[in-house]
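Taking it in order: structure first as structure tokens, then the write-up.
The complex is shown incomplete by one protein chain, all other protein chains being positioned as in the whole.
And then subunit A:
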Amino acid sequence: MHPQPNSVGIVTPQTAHFDTPIALKSGATLDSYDLVYETYGTLNADKSNAILVCHALSGHHHVAGFHSEQEKRPGWWDNMIGPGKPVDTESFFVIGLNNLGGCHGSTGPSSPDPKTGKPYGKTFPFVTVEDWVETQVRLADRLGIEAFAVVMGGSLGGMQALSWTILHPQRVRHALVIASAPGLTAQNIAFNDVARQAILTDPDFHGGDFYAHGVVPRRGLRLARMLGHITYLSDDVMGEKFGRILKNDVFQFGYGVEFEVESYLRYQGDKFADSFDANTYLLMTKALDYFDPTHHHRVGLSAAMSPAQADFLVISFTSDWRFAPGRSREIVKALLDNDRRVSYAEITAAHGHDAFLMPDPHYHALVSAYMKNAAKGLGI
């Protein structure tokens, strides 16, 4: 058994199969699909203590704990979720899921299309944040959860939490929007497109149908991840971690790995290329690009967010230049304009965008305090 006393321990993912067709924002329809999810803690009798944790770009359902005693690394937000942790599974019932279009068990481009028996590949429809919220609503219905105590997430996960409060205001009591934005900036969309181009132009991509060819567009995925990784860190933290350290003392005058930072990025890129689906990466980055609650209403963010009824905790990180504090302040401003209950904290952190996954004591203390009050307010 894993030694951590405050871990949720060994967890087993579950699959929910849905046969009711879902009409996606793109106009396409999926007749049936699976969602893979994990839960931690116990759902109380009146089902008022459920927390939905929405994942970011390359995330999935495995948020906390371990799948086996052999698993070395716990779920991706294990420092946040567990008994006695900021999101305390002693009082809350926490759900993590892999979004539609994902590549960790939920139906996505690498899943077999029931019509053909072959992977969807390029025929898998585009998905949006709003589509994900719809699938999450259906999962909540399946579990008998009328309203979530908290919907929370970082980055793209924060966008889902925001979207929940607009689309289903009666079903969210509290929203935690962390290191997120009400829509990407042009610079962010540009980074995403470079990442996509790396994949789309990889000769092994085969228009998205690489599964049939028995290959993976590894080079593209690797480049996409390397680029992404740079933007999720801060210059300071990269400098501190790697500086100009060389693997060997002298310059090689070649294009191999010379600097430590090159070695690190290539390792991260390779690891990612081995575990993530190229089509899913394309879909998720497009979902990020498309997210904009104001788009269809042609109104400002304050008006777009006017349906929201939840109480909010909005958190940003000072060194996050990809989802900069200013973007969180836009969300806060829209909430202030609507007289919503909101607190906003700007955490001084060195780690850039990735800071939201780090166990910063002040950040965790804030989430912990907010959650305790949320629990008290809901009589949990």
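Following the convention adopted for this analysis, a contact is a pair of C-beta atoms (placed from the backbone, for glycine too) under 8 Å apart; a residue touches a chain by one contact, two chains touch by 3 or more; residues count from 1.
Here, contacts and distances are computed from a predicted model.
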item: Per UniProt, the name of the complex member that is left out, chosen from "Sugar ABC transporter permease", "NADH-quinone oxidoreductase subunit H", "Phenylacetate-coenzyme A ligase" or "Methionine biosynthesis protein MetW"; value: "Methionine biosynthesis protein MetW"
item: Listed residues A:47, A:229, A:266 or A:329, member touching the removed chain; value: A:329
item: Listed residues A:313, A:357 or A:378, member touching the removed chain; value: A:313
item: Touching the absent chain when the full complex is considered, from A:294, A:309 or A:343; value: A:343
item: Contact footprint on subunit A, counting only the chain that is left out; value: 313, 329, 332-333, 336-337, 339, 341-348, 362, 365-366, 369-370, 372-373, 377
